[in-house]
Structures are given as C-alpha cells and as structure tokens.
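Shown here: the complex without one of its protein chains, the others still in place.
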Amino acid sequence: MADAHPHAMAPTRPGKTRTAPPQRPPQFPMGGRYLAYTAFGWTGLIYLLLGFLVIEAVWALGDGAAAWQEQLLRYEHPVYIAFHVLALASVVFVGVRFFRLFPKAQPPRIGPAKPPPQSLIHGTLYAVWVGATVVFGAILAGGLF
Amino acid sequence: MRAAIAAVEADPDISVALVSKVYPMRSHTVSAEGGAAGVAREDDSLEMHGFDTVKGSDFLGDQDVIQYFVEHAPKELTRLEHWGCPWSRNEDGSVATRAFGGMSTKRTWYAADKVGFHMLHSLFQHSLRFDRIVRYDEQFVTKLIVDGGQVRGVTALDIREGVVRCILGRAVVLCTGGAGKIFPFTTNGNIKTGDGMALAYRSGVPLKDMEFVQYHPTGLPGTGILITEATRGEGGHVKNKDGERFLVTRDYGVGKKAELGPRDMISRAIVQEIEAGRGIDSQYGQYALLDLTHLGEEKIDSRLPMVRELCKIYAGVDPVYEPIPIRPVVHYMMGGVDVDIDGKANGVSGLFAAGETACVSLNGANRLGSNSLTECLVFGARSGLSAVNFAKGASAGDDAALAKVGEAEQGRIDALRGKQGGGETLAGIRGDMQKAMESGCGVYREEATMQQTVRDIAELEGRYANLSLEDSSKVFNTEIVAALELENMLDCARAVSNSAASRNESRGAHTRRDATARDDVNFLYHTLCHFDPAGPRLDKKDVTLGRWEPEERKY
Amino acid sequence: MKHLLLKIEPLIWLLFGQGILLGTILLTGWILVVNLGVPLGLISDDGLAFQRAHELGSSLVGRLVLAALCALPLWKGAHHMRHVSIDSGGAGRDAVVAPLLYGVAALGSLLAIAAVIRL
Partner (left out) sequence: MAETLVKKFVVTRFDPDKDEAPRTESYEVPCHPDWKVLDALNHIKDEIDGSLAHRWSCRMSVCGSCGMNVNGQPTLTCKKAVSDLPDTVEVTPLANFPVVRDLVVELDGFMEKLKSVKPWIIRAKEKAVEEGPMRQSQAELEEFKQFSMCINCMLCYAACPVVANEPEFLGPAAIALGHRYSVDSRDEGAAERNEIFRGEGTVFACSYANECSEVCPKHVDPAAAVNQAKFNAVIDWAAGLVLPRGGKE
C-alpha cells in the first residue's frame, strides 16, 4: 500500500510524539469508485490529443482542397479509427459523469439571481448535449445549411 | 466555551485556556436534539417561563436564579443567532419555536432536531476567531491545584504525550458536563463521567442535589439513544402494547398536557404500564411505544430528520410507518457542583462552574426539557464574567510550589500506567457500579435497595485499589483515562446514592415507593454532599423561595 | 511563477470548465461525423466537401465554433493531466508540470487562433 504525501494533513507544528506516516486511501487509484475518477483524469490526455487533431484539420482546411481531402483520407486509417472510437467513448464518459456532478456545483445564488432547480439543470444539460450533437452533426454531414 | 468567549470579550488583556479531554466539537452537547428554551412569542411571558421552571423543579429551584435565567435566556439565544446558529424559521423569517414537555407554550428554539449540535458548532467556530482563547485539546484534567483555599489552576494529563502539565490561572471555570455514565442505560456519551464534579468534590466543594437524576421517557432500548422530546412536542403519542394512549386514558398526574407532561411523570407512567404487564417484550427488557406515524413523512422529515435516521440505523424502525420502541433512560444530572448565582463554587475561591456539571439550582428536582442548553449559555456567560472579575483582583501563586503538585500527579499517573494489581478489571468494576446504581437509584427507589447500593459503591471503591491495567504506553493511553474516569464516576456514584438514601420523600425525579408524598416540612432543602476520606458527609442548604409558594404539582 | 499561476488560476479554471462543457458537447458531434461516420462510410462525404466545409468554416460563427473546438479541449486536457500528475504523488514536481501543461495548452490555443484566421 502506497503512502500518501508525507505531510498530508500534518499540522504546522507536529506533536511531540512520533506519528506513523499517512496512508493514502487503500483503493486509490484503481479500486472501487476511484477507477472512474482515475479514468476521468486520464481522459485529459485524449482531450489534449483531440484538440491538436482538430487544429490539424482546421489547418488543412486552410491549406486548400487537396490538403483537406488528404486529411479526410487519413482518418480512414485503422489507427485513427481505433483512437476515435476510444475518444468517442471518453467524450461520452466525460459528459455523463460531468453533467451528473455539474448542477450541484451551482452556487445557491449568484448576486440576486437564483439558479433553477437541479433536476431542471440536469435535464437541460443532457437535452442540450443530445440536441447540439444532432444539430452540429447534421450540419457537418450536410443535412443542414 | 460560552464562558471563555464571555471572558475574552469582557477584557481585551486576558487570555483563556480552554482545556478539554476531547476536541471541543466532540463535547456531549453535540447530542442534544430538541431545543433551547427562551421566551420569544408575543403570547408568552417571562413570568410564565419562570413559573413553569419552578413548578417543573418541584419547588426545589432557587427562584432568584430562575428569575435571572428567564430574563437572560432570550438574550443569550439571540446572541447565538448573531453568531450564526441556524435556528429554524417561521414563514416571516423570525425564529421558530416548538412545544416542549412541562412548558406552557411554544418557547423552545430549535434547529430541526440537532439543536445541541448546531449550538456547539456555532459556539466552537465562533471561538476560533479569538486568538486569546488558547485550546488545550485532548488534555485530561486530573486535579485542581488549590493553595490556601484558592484555586491556582489545574493539572492536566496530555493524553497524546502522556505527561502531566500544570495549567496555571487565576480562576478556573468547570464546564465538564454530566455523569450519566454511572448508569448502565443512558443517553449520555462515553465522555460524561462526572469529572468536574469529582474534581471539585475532592477539593472540598460540596455536591448539591445529587439524588436527582433525570430519566428521559423515550430512549431506544438497547443502546439508550435518545429520541428527543420534540417528537412529543410535534405531536407524537406514547402508547402501550394495546395501542392505548395511556397518558390520556389513565391518570398519571399529567392532566391535559398528556404527552407534554414533564419527564419525571411520563417516565414513571411508562414504568407503571410496563409493570402492569402492558409493555412489549424484547431481549433488552420491556418497552413501550412512541407513535409518530400520524404526523406524516413530510413533517417528520422537516422537523425530525435525525430521529428518523437514528431509528432506522439503531432500531431498524422507520417512524413514518411504525411506532418507535422506547423506555425510560438516564439522561441528566440535576445536581452538581454547588455554586451560587454567579457560578462561584462554595468553599474554594477562584473556582467557578457552569453547565450540567454545576448546580446553580435552576433545575431543582426535575429539569424541564430544553432549559439546560439555555442554562449552559446563560450561566456559562455569567460565570465567565465572574471569573474575569475575580481574576483581576487575585494574586498570582507561587509557581515553583505549584509545579510540585504537577510532579506528584505525574508520579501518581505513572504508577497507574500498566499497573499490575489484584486482577480487577475496568470493565468489571464499571459494570458492577452501573448495575448497583440502576437497582438502587432507578426511576422508583426504596430504602432497602438504596442502602444496598450505598454499600455496594463503597465496596467498589475498595476493589478499585486492586485494579489491573494492560496498557503501559505513554502515548494516547485511553486505558489510563478510563481508569481516572472510573475513579471520578465512583465518587459521583457515592454522592448520588448517599444523597438519595437521605431523602425520605418523593420529589421530582426522586420517587420513592415507600414515601410517595412530597414533604415540604422536612425536606424542602438542598442536599449537600461533602467529601470526607471516611465517606461522604451530608448537609443541608435552604431553598430560595420568592414569588411562588410551593403547591401541589399537578398538570 | 507560482504566484502568477495562483493569479490566473480562476481563468484557467474557467477555460477548463468550458473545455468540459462546450468541448464535450461539440466534440461528440465532430467525432461522430468527421472522425468515424464519414471515414467508415456510414455517412456520405458530401457534407464535408471542401467547398461547403470551407464556406461554413470561414463564416464568423464557423470560425468561432472551430476555435472553441480546437482550444477548449486543450485546457480541459492540460488541467486534468495536471491533476493526474498530482494524484500520482507529484505535488513536488507541480511547479514544473503545471507551467509546462498550461504552456502547451496556451501554445495550442494560439495555433488554433492562427488556424481559423487562415481560413
């Protein structure tokens, strides 16, 4: 079992008796509920890559028709496909987890304004997510505009 | 804690040591559920609160104290409101009040059903803002340092390090809580071992009215966890095994108040019902029922959420659907360190006490529910101020000489640590003491069993000398703390049993089968119990009467 | 450095939050169509024909959406990777890791802006 940071929760002036070092939560990082948390953190890496991939695509779009076509072709490579399946899974996972946790992080009041009830925020978030995906997807796929 | 804040606010130059054997937010006030009394409503008055308290005390409360108390109660509660206590509210934003046993109208301030918890945490968090309140957490006070009739400080065992320190000061305020742990079946937590009472007692301050031990009618069988009186304040019904509301259908002296009668009377009623064969059997003895099912889920969840949670966890019962099993349980010590209205202890100068450990004679023979939290505030503040005033005029002691006391205490405790004795165990002595107390000083008392208890406790003190301990470590030795607590509890138990045996009448919580009437001619006095190496010595003190003359207590 | 980091922490957190919120919402559609649907031949590639794509992308709204799509996930990623680093016992190296990660995200954001301006 790994130790936590040796100074975790230590007072600035330690007591006179010797203490045993703090242990970190026994199931951390891969056991029990922590697994989801750890995975959530690692999606960061995927988002980083995704960000740069989109930049690459936009860059290609700026370079002209040939570059753009080439870019689209490259996406057919199995490695890209595999990565993007993983990426889709992460994005959905992030969405589900985050939208579940997000509403309660709303302060009970921002100045005079009060937020709507949590269930409403929940519903709206998921609806917006699905709706935006459909609309945005449709635009990209050529169904709209 | 209230005393410490009052003191630092009163004088910008002083500093206060706040010594506690646990972190302050663990103090047992945290468990109080129901509420704190103070006049708040238009239709209420100070007189009514005063009279209710006097009557509740069975005319053994000192009326000047009660007068002061009811006047200051609303002020102290308001002050706590300003310090952030989350009192429950009425529609219009004013503080809400609820009905409580023995109170003639709704005057109990509440914060759902976690009143003590919120009060304690508000006070504690407020106290953090004062740097001049220096906390000594997890330090167990073992002795008052008394020199020439004046208290000079305390010696405290640092539980963490195992060393004894002298904490010197010009005045000492004891706020160490009650002693419910001398009984087997109690609402009190593990830390309520009457330490303050024993400390003062051994320093020569008498303990007053120790025979009055309050039984709360509604504790969960088995654990003794309290189901607050607020359940009845909100409209709960007490029933027997036939589902009969016996407080209404039979005459137990509570009259029209029914479930809102005072605690001593309802406890007696329940015991009588059980004895008449109308209780329900269980492995923890017989019990009665507290029915909340007619209140509905919504009301229970908004007003009594903790009750619901406790019942589910500790009794496996959901009060929304089923009645709660209950039986009377030791709850509160009316008696304690004999102090006057300033909180000044009788006999040792510089010593003050407040809260449950003190006996200012507010509660007399029976405390009304929700008066004691307010008492902690009102008399906590007053004794804090008294202590400051005293300290200003007091001389400092001779430090070197006082340090000797600390060394002696260190020696005593080192000798106790891991002591190889005559094979008596802590749990054994404690268990026997609790059994003896229950048989002799229960809800109903009798001459013969009380005398037996007096003898049993004296014998247990002998057995204590043969105690064997197993833990020889210096660091966080909880066994040694338990041993010291046991010693204190034995002192308290002796005071309780001896005082009880001397009072040959029935008054308030002290009810005898062999002397059922109240006897104002012979027993309208406070019992004082003095420490004497040869055994407790009893004495009397007059009750301060005033506006209200004793009359029969009938509701 | 530490001081500066503390000062801009709220800003970083805002970007990170939007990275999760907007980033996730936008990325779902993007990946579904551009990275999976079309390459796998499930969706016709007419929609992504250069002419149309460029026209849409270079509109004002298009540029904004694309910039957000590029930059926000970077902040989400950088911030989370910083947490991963700390959670694996890296509080000590945070003084290096944090500026590095945020630096990457900042650089990426500049690139993203450049990319949409070039359209």
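Order of writing sets the labels: A, B and C. Residues in every chain begin at 1.
Basically, a residue touches a chain if its C-beta (ideal position, glycine included) is under 8 Å from a C-beta of that chain, and two chains touch if they have at least 3 such contacts.
Since the model is a prediction, treat every value here as computed from it, not as a measurement.
Colleague: Identify the visible chains that the left-out chain touches across the whole complex.
Modeller: If we consider the entire complex, the absent chain touches A, B, C.
Colleague: Looking at the whole complex, which of B:H126, B:R367, B:R463 or B:H526 touches the chain that is not displayed?
Modeller: B:H126
Colleague: One chain is left out of this view; which of B:F69, B:F117, B:Y252 or B:Y332 touches it in the full complex?
Modeller: Missing-chain contact among the listed residues: B:F117.
Colleague: Counting contacts across the full complex, list the positions on subunit C that touch the omitted chain.
Modeller: 2, 6, 9-10, 13-14, 80, 83, 86-91
Colleague: State which residues belonging to subunit B touch the missing partner chain.
Modeller: 22-23, 25-28, 30-31, 75, 77-79, 81-84, 86-89, 91-95, 114, 117-118, 121, 125-126, 128-129, 135, 137, 160, 189-191, 222-223, 225-226, 283, 306, 310, 313-314, 425-427, 469-479
Colleague: Touching residues of subunit A against the unshown chain: what are they?
Modeller: 4-5, 7-12, 14-15, 17-29, 31-34, 37, 41, 101, 104-110
Following the convention adopted for this analysis, only the chains that are shown with their structure count from here on.
Colleague: What is the distance, in whole Å, between the centres of subunit A and subunit C, each centre taken as the mean of its C-alpha atoms?
Modeller: A distance of 11 Å separates the two centres.
Colleague: Using mean CA coordinates as chain centres, what's the subunit B-subunit C distance in Å?
Modeller: 62
Colleague: Scan subunit C for residues touching two or more other chains and write them down.
Modeller: In subunit C, no residue touches at least two other chains, as defined above.
Colleague: List, in ascending order, every residue of subunit A touching at least 2 other chains.
Modeller: Residues: none.
Colleague: Write out the stretch or stretches of subunit C touching subunit A in their complex.
Modeller: 19-21, 23-40, 43-54, 56-57, 66, 69-74, 76-81, 83-84, 87-89, 91, 104-105, 108, 111-112, 115-116, 118-119
Colleague: Show me the residue ranges of subunit B that touch subunit A in the complex, using the header's touch definition.
Modeller: Touch residues, subunit B against subunit A: 160-161, 475-476.
Colleague: Spell out the residues on subunit A that touch subunit B in their complex, using ranges where they run on.
Modeller: The contact residues of subunit A facing subunit B are 15-17.
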